[in-house]
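Rather than the whole complex, this shows some of its chains in their spots.
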Amino acid sequence: MAESKSTRELTMSRAMVSAIAHEMREDSEVFYMGEDVADYGGIFDSTQGLREEFGYDRVMDVPISETAYLGAAVGAAQVGMRPIAELMFVDFFGVAMDQIYNQMAKNTYMSGGNVSVPMVLTAAVGGTYNDAAQHSQTLYGTFAHVPGLKVVVPSTAYDAKGLMHNAIRDDDPVLYMFHKRLMGIGWMPAPEGPKTPVPETEYTIPFGSADVKRAGDDVTIVTLGLHVHRALEAAETLADEGMSAEVIDLRSLVPLDTDTIVESVEKTGSLVVVDEDYRSFGVTGEIVATVADESLGALESVERVAVPDVPIPYSRPLEDEVIPSTKDIVSAVQRTQ
Amino acid sequence: MPLVSEQTMEEMFENMVTARHYEERLQEEYLEGKQPAFDISAGPIPGELHLAAGHEAAAAGVVQHLRDDDVVTATHRPHHVAIAKGVDLERMTAEIFGRETGLGKGKGGHMHLFDPDVNFACSGIIAEGCPPAVGAGLAAKKRNTDSVAVSFLGEGAIDQGAFLESLNFAAVFDLPVVFVIEDNDWAISMPKERVTDVENGSKRADGFEMPGVRVDCDDAIEIAEVAGEAIGRARDRNGPTLMEVQVHRRMGHFMGDPETYRPEADQEAAADRDSIERLEADLRDAGVTDDRIEEIRTAAHDRVEEAIEWAKEQPQPEADAAHEDVFVNPMNGVTDSEPDFEAIGGDD
C-alpha cells in the first residue's frame, strides 16, 4: 500500500520536529535557540533529536535571558536568517514582551515593509496538569491582540507539521503556540486525538484556514488547541442526545478565518466558543463579536466557555473548575438549544 | 569566641535535617502517586516539584540571621528556605498537597508559597523575586526601620534582567538587601560555563559598585559567617551585598527529570559532598553529643511526619473557591463618597 509507506502515526511533538528538521536540512539559515533545547531536547520534546543531527551551533542552548535571545532572533531574522526561538512556557513572555511586540511584531510596519522579520517564536501553552498560575496559561488573546504577529495553534500532529513548515517559510514573524497536553510527552499523557497519521513528505497548511474537524447542523463550536479534542468529545456525547455539532478548529488566530465561522453559524444559528484562555477581552469575545458584525441576524444563541477571569489555580478541584471540560461544553451547547 | 555559636549550629542543623527529610518525604508522596507510569498530573502532589536536596546549607546559614519582619523571596526551589524562615510547616505542606487549609488555600502550589506572618514569598519565574525584595528593602529604608530583605536566586538567574536591574537599584539607593545566589552548577540541563563567562556569580557585583562575595563550598558555618556580615551591613544601613554559595543538586531539576544530560561523575560528586554530614561532624567536633544529634534528628522527623499527616487529612478545596481571591476587595468596597455633582452634562 502506497499510503502506509508515505504516512505514519506521529505524536504532535514528533510531527513538529519532523517539519523543523526538514527545513533545517533544506536551508542552512534556519536555526533553533532556546533553553534546554540542545542536550535536553526541549522540556516538552520540541527539539528531540535535533542537536544530535545538527549540532550545538544550529540547536543552541542560551542563557536564561529571554529579552536578549528573543531580541537576538529578531536581529538575526532582519539580516535574513530564519531563527526559531523557543519560549519554554508562554507564561514567561512578560520578561521579554518588549522585544516580541515592539520589535518582532512592529518592525515590518514601522519600516513600511522594507524590513521583514522571518522568525518563528515557539511557546508551550496550557494547563490541566496542576502547574499553577505561572505555568499554565494559554494567553491566546494577549498575543492575537498585538498587530504584527501571526498566531498559530495546532491541535493535531498533522496540522502541527503543516503549520510548522508554513511558519518557518513565512517571511513574517509567527508565534507558534503548542499545547503541552497534546505533545505526546511520556510524562504527560495526551488524549486520543492529537496523534494522527502524518505524511512523510513536506506540506504546508496556510494560515487563516480554519478546519472543520467535525461537520454538524445544530450548533457551531469554535475552538482551538487542546479544546478541539474536548469539543469533539462533547460532540460525540451530544450526538447521542440527537444534537449535531459542528466543530471548527481555528488553527490560526491571526489571520482569522472569519468566513468558515460565519458560514457555519449561518447554517446552525448557534455559536459556542470554547477557549482555554481567560474569558474577558480575549478569544471568545472576538469570535462572538465577529459573527455579530458579519451576520447578527443569523445568531440565535451564543455561549462562551473559557477560564472565568481568575489566574489558573494549582489544586486539582480548582483547576478542573476553571479550565473548560467536555461537560462544560456539553452544557453550554444544551443551553443554546 | 567563634562567630557561630553552638546553639546556632544546632539550629542550622535542625533546619537542614528538617528540610532534607521533608523533601525526601515529599518525593515519596509525589512519586507514589505517579505509579505505574509517571503522569505529572496524577497523585496527591500533582504538577512540577523542584526539590532542594543539597542546597540546605545556603538557606540555613543565611536565614538564621533573619527576624520575622525581615523579608525573604525564594525561587521555584523554595522549601529549604521556607523552613529556615519559619514558614508554617503544616499549612505549607497542605498547600503543596493542594488542600483548603494550605497557605494559599490550594491556589498557589509549591512554587507560590506566601506566609505573610514571617514575610516569606517565592515564585516560579527566574529572578522574579529580586525586585520585590528590593521593594521590601526600600520600604524598610522609607519607614526607617532596621529590617532587611534577602532575595534568593539560582546561578542560572544571573543572566536575567530582573536580577541585574535589581542590583543597580539596590546599590544606588543603598538598600538593606542581600542577594544570595545558590550555585548548584546547573540550570536544568545547562551547565553554568556554557551560559556566562564570569568565573562565578558574585562577579556580577563588580559592574554595580556592590560588594560581591562567594562561599566556595556548602559549609553552613562559613555561609553563616559570610551572611552574617552581609546582613549586618544591610541592617546597619551600609547597603546591599551580592553573595554566592556553592551548593549541589542532588536530584534532577524537577522530579521526573531523567538527567540524561548530566555526567555521572557530577551526580556522584554532588552526592558525596553532603553539607548535612559536614555540619554533623562539626557539631561533634564542637562537643555536641550523639544523643543530642539524634534528638534533633528525631524531632525534625517527627515534625515533618506530623505536618505531612496533618496536610493529608485536610479537605480538598471546594470547586467554587476557585472564583474567589482574585481581589481582596472585588467590587472595590471603598464607600462611595461621591458628592452629588455633575461635571459633564450637569447644570452647574
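Think of it as A and B in the order they're written, each chain with its own count starting at 1.
Throughout what follows, contacts are C-beta pairs under 8 Å (C-beta built on N, C-alpha and C of every residue); 3 or more make two chains touch, one makes a residue touch a chain.
For clarity, every value in this text was computed on a predicted model and none was experimentally measured.
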item	value
Total chain copies in the file, per protein type	A x2, B x2
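What we mean here is this: only the chains that are shown with their structure count from here on.
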item	value
Chain A and chain B, separation of their C-alpha mean positions in angstrom	34
Parts of chain A lying in touch with chain B, wherever the complex brings them together	35-36, 38-40, 43, 61-68, 91-92, 94-95, 128-135, 186-189, 308-311, 313-322
Of chain B, residues touching chain A in the complex	37-41, 46-48, 98-99, 102, 104, 106-109, 111-112, 123-127, 156-157, 159-162, 187-190, 194-196, 256, 260-261, 316-323, 326
